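We show some of the complex, not the whole, and keep each chain where it was.
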Amino acid sequence: MDPLRTLWETFFDWDSMREALPDMLTVGLPNTLILAVSAALLGSVLGMLLAVAGISRTRWLRWPARVYTDIFRGLPAAATILLIGVGLAPFGLQVWGPNPYPLGILALSLIAAAYIGEIFRAGIQSVEAAQLEGARALGFSWGEAMRLVIVPQGVRRVLPAWVNQLIALIKDSSLVYFLGLLASQRELFRIGQDYAANTGNQSALLLAGLFYLALTVPLTHAVNAIDRRLRQGRAATVDPDDDGGLALAGSTALPPETAAPSTKEPR
Amino acid sequence: MSTATATSVSLAVRDVHLAFGANKVLRGADLDVARGGTACVIGPSGSGKSTLLRTINRLIEPDAGDVLLDGRSVLRDDPDALRQRVGMVFQQFNLFPHMTVLRNVTLALRRLKKLGEDEAAQVAREQLELVGLAGKADSRPAQLSGGQQQRVAIARALALRPEVMLFDEATSALDPELVKGVLGVMADLAAAGMTMVVVTHEMGFARKVADTVAFMDRGVVLEAGEPAAVFERPEHPRLRQFLSQVL
Amino acid sequence: GGDDSTASADNPYGLQQAGVLRAGTLTDAPPNVYLKDGRFTGFDNDLLTAVAGKIGLKVEFVGTDFSALLSQVNNRKFDVGSSSITITEARKKTVDFGNGYDFGYFGLDVPAGSPVTGFDQLAGKRVVVVQGTVQDDYATGKGLDPVRVPDYNGALNQLKAGTADAWIAPAEIGEKSAADSAGKITVAAKELSPAPTAYAVAKGNDKLREALNKGLDEVIADGTWTKLQAQYYPGRPIPADFKPGSGTVAAPSPSAAS
């Protein structure tokens, strides 16, 4: 057999995809969304707390944040999910019953928070000290200055990296599988993998990938659009066809220089 | 500036010391400003003028010495409350680049003075009008010229009606017309009882606005007094040399 | 089937590397296939080594994930797949299977003191299975809506944590887990699995498939199969109607082989 044909059939077999599609749409997609969205919200809030604690002047906030981040970022996600899912299972059983989602979401959020915390910290620390001075000179407390002036600027600077983490979270949501899932609890990737294991054909897995793309690409572009809107400056007046341009912060972005070939390509 | 400030306070800086590492920037600086008075601080670049202003509202804590408002040390109080009484315009303006000009001015009005949205906007627009920037309320700082940014910074600080104002080179980016305008605003403020410390390198400006002129060099105030005295009859040789360079 | 361009005189089976049978397997599914002391072993793999020896091939084992195994066999990254792969119609669309060489019992593991005593009492219970296994097929086929986990440890964790009422396991594994559990888990029942397991080869690689079938018959006839059965599944009775290999050779009885 022609190896290219085999490859094609392995990954792009339409019949397998069609077969998996209904399950993916009615079961996998909602479940992935439930897991990812809840964990994204919780993880971002926790991440912000970690970031602020991580740059606090109080050692008793800085150190715990550091240790938390090191551990939850360093351990394999599967191990963390197992530790929390199995370790807290007796407790979870009492509160939520045998559904693994609550503990799974908790574990995913705790992991995401460690990553998102570092991203937000990077953004916040990159804001010039003069901004904090400006805010504090008006009479804002450190917390208010952070909340109203520093954090909004810092977070905007790292939005693309934050999107990274949301996308990773969408995909990590497949790891709740380690906690045991009913057929109706499977998310996109798991359904794809079930088909792959049962048929030996990877097309359903690729279909799961396409679903991921359908979630992540609009997310990326929505955030990029917001990012561009928030970015101050001439953008509003620029030919929309050339959106972005060299969109550095601030307004006086240099115009394209068609006359100078040496400046057209980065190197 | 139609509304007078509630109270009028005197300001005194007493033997303030501050070092950045090994670099002793303030080495016993003293300054006295009467209630509702205006002190101009002049002196060579790097002599510690900006640093002195920062210690007054405790953006930097002095290593030693004291700052008194109406005779009461500010070092024991809550610095946030202090800074609501002591406004500041920075040499580099320190505007918030992610907010419009209007929001730069209303932010503290709403969050600290607890004004409503509309009320804050009205106060802010009046203040912007006063510095000739009513038309730029919806621009971002990066879309403004240097002088426009400086005026936004002035408006932002004045909108809060502080008892003491610290201006760091408040007219450095302003043309003569605007300097005249700011001068007028400041005269009104002084008349209304606001106490002011103005760092400037424009001697003409200092002569016009100051009740007291203080000459700083290498972290100490070498000479202070009435403008006429300081400018016409400087005593310290360093000050004489400095003034001899004025164009 | 089709023509096999990679086959040649010194490489009649169209292997990736002449004389070496590259076998895709799992590293973590004892006692069928697993990795111990740096060596790939387990009933299926030891048997495959013996079969390959009969047709003059050396085996090189490669560990992978089950969900990726069959497609890589079909793409000839592996010459053969060895992982207690149950022959199913769905899988036959992707790969070809040799003759069956093993059967399986299901064991029903339950926490000690559970009221469940048989496979017929599972309706409405939370039953855990490992994803993609015959047990999964079986439970799903019976309409049980099982809880799926990635590996045996996951299943065991469910029982221990009390989040599942029963685990349908390969009987040997279920028994080993029960024995290791210090009385916390017991085997409630056993049942014969419906379909045999076999080695998988790429579609159309008939020469290799036939050679493996021939080798399999030889290791059945010479008693290797029986010996490995006794080694890996001690005490497990062989059902009367199960005939390994082509069915034309008889396996010597355990007593005769040893």
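Just so it is clear, A, B and C label the chains in written order, and each chain counts residues from 1 on its own.
The rule is short, and it goes like this: a residue touches a chain if its C-beta (ideal position, glycine included) is under 8 Å from a C-beta of that chain, and two chains touch if they have at least 3 such contacts.
Note that the structure is predicted; figures quoted are calculated from it, not measured.
Q: Which formula, in the displayed labels, matches the entire complex?
A: Overall formula of the complex, using the displayed labels: A x2, B x2, C x1.
In the analysis below, only the chains that are shown with their structure count from here on.
Q: Name the shape of the chain contact graph, picking from line, ring, star, complete and other.
A: Chain contacts: open path, no cycle.
Q: Pick the chain whose C-alpha centre of mass, unweighted, sits closest to the average of all protein C-alpha coordinates shown.
A: Closest chain centre to the overall C-alpha centroid: A.
Q: Quick one: which chain's Cα centre is the longest way from subunit A's?
A: Ranked by distance of C-alpha centres from subunit A, the top chain is B.
Q: Could you give the separation in Å between the centres of subunit A and subunit C, each centre being the mean of its C-alpha atoms?
A: 39
Q: Could you work out how far the Cα centre of subunit A sits from that of subunit B, in whole Å?
A: Here the centre of subunit B sits 45 Å away from the centre of subunit A.
Q: For subunit B and subunit C, let me know how many angstrom lie between their CA-based centres, rounded off.
A: So the centroids are 83 Å from each other.
Q: So in the complex, which bits of subunit A are touching subunit B?
A: 130-131, 133-141, 144, 148-149, 152-153, 156, 230, 232-234, 249-252
Q: So in the complex, the part of subunit B that touches subunit A is made up of which residues?
A: 57, 59, 79-81, 83-84, 87-88, 90, 92, 94-98, 107-108, 111-112, 140-143, 156-157, 160
Q: Taking the complex as given, what residues does subunit C use to touch subunit A?
A: Spelled out, the residues of subunit C in touch with subunit A are 2, 66-71, 73-76, 88, 90-91, 93-95, 126, 128, 131-132, 137, 140, 145-150, 154-155, 157-158, 161-164, 200, 202-204.
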